[in-house]
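These notes concern the structure reproduced below.
All protein chains but one are shown in place.
Note that the chains are named A and B in the order they appear, and that numbering of residues resets to 1 at the start of each chain.
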Amino acid sequence: MSQASIVRPEELPLQCEGNVTDYEEALHGLMVLNATIIRSLEEIARGGSNAVVYRAGMKMGHETAKYFPKTDNVEKALKELSDILGRQYNFELYKPKGKDSYIITENGETFIYLVFRDCLVRQTLRREGMSQKGPLCQSLYGYMVGAVEEITGKRGKLEIVHVGPNTCLKKLILR
Amino acid sequence: MLKLATEPLASCAGCHMSLLDIHEDILELLKKVELVYSPVLMDVKEPPEGIDIAIVGGAVRNKENMEKLKKLRQRSKIVIAFGTCACYGGISGLSIVHSRDEILNGVYTDSPTTVSKTLPSVDVPELLYRGYAVGDVIKVDYYITGCPPKEVFLRKILLPLIDGHVPELSKKSVCSECDRQMGQVKNWKVKRRGEGVPEEKTCLLGQGYICLGSVTFGRCGALCTHHGIPCHGCGGPSLDVLREPSRDIYNTLVTRIQHLTELPQQEIEKELYDVTHTIYPFVMGSKIMENKSVSKIPDIIKERHL
Partner (left out) sequence: MVKIIVDKDVCIGCGLCAHDCPMKVYEIRDGRSTVVNPDDCMQCLSCHEICPSNAIEHQDIYLSRRLYVDLEVCSMLRRFV
């Protein structure tokens, strides 16, 4: 145990317990804590856990999209949002072969395909061996719906089509 | 000349014999190395100082193994864990499901033909409470799995490794070397190993035998499945199962059977029998496999000790 020599409230300590490069250990610890909490929440609240995590996601979405210029064009809004989300939750618009626009109308629904590449939720679930498409994935659902609502004023739904180890495919359904 | 040492810890010495499987290349080997310590061949009692390469086979099972291993690590520059027992604990790792007293009594006092009922205690090292893999006790420089590592690959691995150059070889599972055809199956029921006669040309897992080929590390040429014997997993887990924390031998096998037969998971789990000896026989003693959160090993240990 190293002893800190002099600690004063007005100064910034340049050295503390542990190493500044302990990020990996701390990250694994955080992921395990998060995954265990969501597992316990699901055991106790069952359907309610979906609602809790969805609401948390919506709050994050509203916060992020607060300073965006309001627009009606959903495609443009999504492209700017994916730039802002940056590196921890990276998503792109996806167009299957044979369609000429991103907005697709099929069976009475109007939707856009989104592929989610980097995802902290997927990494957390895989760290503890939990299956994807569970309650923690609802946080992304709430996030996208909240952000889109803040920018365009319309409220949509997000449905998960396919989950995989590297990328997940989701549909953003617009009213 | 490089100084080479070999050590069989708690093992059947099969891995040691397999060092001779490099056939004529052994003359090349002997031009480059000098054997300084090898209990199977020489009468040297203690590993000397200044060893360059130590090839260690077998698991750590009693106090003498532990001391020898630590001495070897101190006195060698490079340690190679050779064989599945050294990498994952092997068969000696199965000792964790029984207590030490059960094992000693079962072997020395309770068997029907034993006359004298005393446990040996003179000149016999004390058993540890479980078997350990070499990689879990000391830091190992190279891992070579196999039970034993087969000659086709050993000839490509051993000589370059002594020169310090790591060769690039296929790291795929046993299914990649098997020549049977797999497809969707209906009416799947588990068959024990002695039941029925396996058909040629179609996958053994599809026929109902518990074949671990899809979750086992290859490099054995799939010799067993070629002759109709379901794979027992002696190469350790395949790398895509080892790497992911959410995958384990048991749950990946159940997922594959689910995809092949379209049966629900509970029905498949009810059919599997004796998970300890059919699915985990070679990796029970490995701390890496035990630490996965989806592993069934902690449940098995708790159940047996109740």
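Of note:
Here, contacts are C-beta pairs under 8 Å (C-beta built on N, C-alpha and C of every residue); 3 or more make two chains touch, one makes a residue touch a chain.
Since the structure is predicted, the reported quantities are computational estimates derived from the model, not experimental observations.
Touch, as defined at the top, links the missing chain to these shown chains in the whole complex: A, B.
Of the listed positions B:34, B:67, B:102 or B:141, the one in contact with the omitted chain in the full complex is B:141.
In the complete complex, the hidden chain is touched by one of B:180, B:232 or B:296, namely B:180.
Residues of subunit B in touch with the missing chain: 135, 140-144, 157, 161, 166-167, 169, 171-173, 175-178, 180-184, 203, 213-214, 238-240, 242-245, 255-256, 259-260, 288, 291-292.
Along subunit A, the points of touch with the absent chain fall at residues 24-25, 27-28, 31, 87-88, 90, 94, 96-97, 115, 117-119, 122-124, 126-127, 161-169.
As a working rule, only the chains that are shown with their structure count from here on.
Taking each chain's centre as the average of its CA atoms, subunit A and subunit B sit 41 Å apart. Contact residues of subunit B toward subunit A in the complex are 244-248, 292-294. Residues of subunit A touching subunit B in their complex: 125-130, 165.
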